[in-house]
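Take a look at subunit A:
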Amino acid sequence: MTTDEGRGTGSSPALIEVVGLGKDFGSKSVLDGVDFRVESGEKVCIVGPSGSGKTTLLRCLNLLIEPSRGTLLHRGELVGEWPDRRPAIDLKAYRSRIGFVFQHFELFPHLTALGNIALAPRHILGESRADARRKAQGLLTRIGLDHLADAHPHTLSGGQKQRIAIARALAMEPELILFDEPTSALDPEMVGEVLSMMAALAAGGTTMVIVTHELGFAHEIADKVVVMESGGIVEQGPTKEVFDNPRNPRTREILRPPKTTWGQTAPIV
Partner candidate 1 sequence: MPELLAATSYSSLTGEFLRAGIETLKIAFGAWAVSAVAGLLLAVARDAAIWPLKVLIALLTAVLRSIPQLILLYLIFFGLPSVGIQIDALLTAILVLGLADAAFNAEYYRGSLLTVPHTQREAGTSLGFSRLGTMRHIVLPQAMLYMIAPLLNSFLSLIKTATLASAIGLPEILYHSQNEIQTTGEVTRVIVVVIVIYAVVCMPLIRLTAYVERRTKERLYT
Partner candidate 2 sequence: MQGSWAWTLYHALGTTIRLCLVTFGASLVLSALLATASSAPWRPLRIVTRLVVDLLRSIPILALLIFVYYGLGKYTASWQISPFWMAAIALTLGESAFLSEIFRAGIEAIPRSQWEAAKSLGFSWLATLRLVIAPQTLLPSMPAIVNMGIFTLKDSSLASIIAVPEITQAANDLVSDTFMPFQVFSLLALFYLGIILPFTIVAGLAERLIARYYGLHSDRARAARA
């Protein structure tokens, strides 16, 4: 799904890179001094307690929110530098190349499942109605939900809605997909089906940045883990290192809930 051009060396530009990123809401600084990059094909999980700024960071990556300070680079090219050089690129085009999955699914209630998936390809990618619908149908079949094509969101379960929301993002053939706590709003029995779909995407080579509380899942599929707290990055690095041998003592405390295989529900902390 991702446009993997066989990069692997550290010298080629990252897919997305932020330097010195900061965001203030009024007088409150929610994010500060964040340096972060994601390479093509990488799976990154961002973890941390509530209020750590992880969602804000995620939303800055696709410019759903505009940062207060910092630099954003896309494949080595400057997207924007805040507060001085605000982006000159077409933000809509930029966002259309990045998929986003919301905690509360945010399907469009007036459209069917098929309609939800086909809407953006049709009106933004310019695909014909027939092509867009065919593509949407194909995606639904791949996730085993094609029998729900004509269903409206209010008749669907949370797990079904989230999987359709992921399909909606996939339909735009994005370079990477951002996930904002995709399973936090789900009943426990539905968490598994969504995580399975995400694991399949990961195995297929999709570049993913996931904000999550599911530490077991993060441990299984992430290449890199970013631990955040109070608006800053506590530690980031390869998954095994961060979990088994963290450099920062705070990391150990934040990651305290025991690792479980992601198929099981983790004990409530």
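How these were chosen: all candidates are chains of the complex that A comes from, given by their letters.
Keep this in mind: contacts are C-beta pairs under 8 Å (C-beta built on N, C-alpha and C of every residue); 3 or more make two chains touch, one makes a residue touch a chain; residues count from 1.
Please read all numbers here as calculations on a predicted model, not as lab measurements.
This complex places subunit A in touch with one candidate out of 1 or 2, and it is 2. Across the interface of their complex, candidate 2 is touched by residues 62, 64, 92-100, 102, 104, 106-110, 119-120, 123-124, 154, 168-169, 172 of subunit A.
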